[in-house]
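Heads up: the structure comes next, in structure tokens.
Here the complex is missing a single protein chain, while all its other protein chains stay put.
Presenting chain A:
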């Protein structure tokens, strides 16, 4: 199975990649090709030119900085993130999402930058990024800027990363008093998320002080679940709180927000979202079950 023909350029630096994108109309970056190549085979995407950043040095580092955040290089593979002690300790939701993604060779093949820039609504990492309130560091012809998770996901395969921009790193703020996690229900056919829920909570053991909960897979665009968050914040850490919060899972979303396909109708996905939100909360809170 061949894709359409295209021109190929390899960039030796981020600056050169930005230039190559500017020089060639319609050119797209390629990192792991695990998001793009399957869609080029089916004809869903057909870029006339690809700019390969897969071999750029130094873009895969995972580091924690003193300023209360960790930085994950855009070319870090899902396997590297799943295995990283820094990510496990400070951004467990992202570590969970990376370990639940695909299978071992796929985790070696795909990168976090490509995953988040692509905007595949079935992807796992977006719910983790939203719950962790991470951001992307990007570089384009106009210089550098930061894209917050809340602004990133615009629609299916639409993100705020512009055509001439390169994601260089994912930054995640850290908080020693917070816990986070990601729970995935696999689509039995694709293995992507049919429903994925990311949670981040700060508690003083008795009360939930701050809550961030996000969905991917079930909806056409990954989104925060503000109904759940409102119910959690200020409530006691208890089974009752979890049940009440999970019941709000669909309330802040539009009726047409849910995906409907051969695997599950929109109504069923909405139902599953309540169940998986509840389970995701139990995963990180020290109560019952």
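In this text, contacts are C-beta pairs under 8 Å (C-beta built on N, C-alpha and C of every residue); 3 or more make two chains touch, one makes a residue touch a chain; residues count from 1.
By definition in this document, contacts and distances are computed from a predicted model.
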Protein name (UniProt record) of the chain left out of view, among "Electron transfer flavoprotein alpha subunit apoprotein", "ABC transporter domain-containing protein", "Carbon-monoxide dehydrogenase small subunit" or "Hydrogenase accessory protein HypB": "Carbon-monoxide dehydrogenase small subunit"
Of A:103, A:176 or A:206, the residue in touch with the unshown chain: A:103
Positions on chain A where the hidden chain makes contact: 1-8, 10, 30, 32-34, 37-38, 41, 50, 52, 54-55, 79, 102-106, 108-109, 191
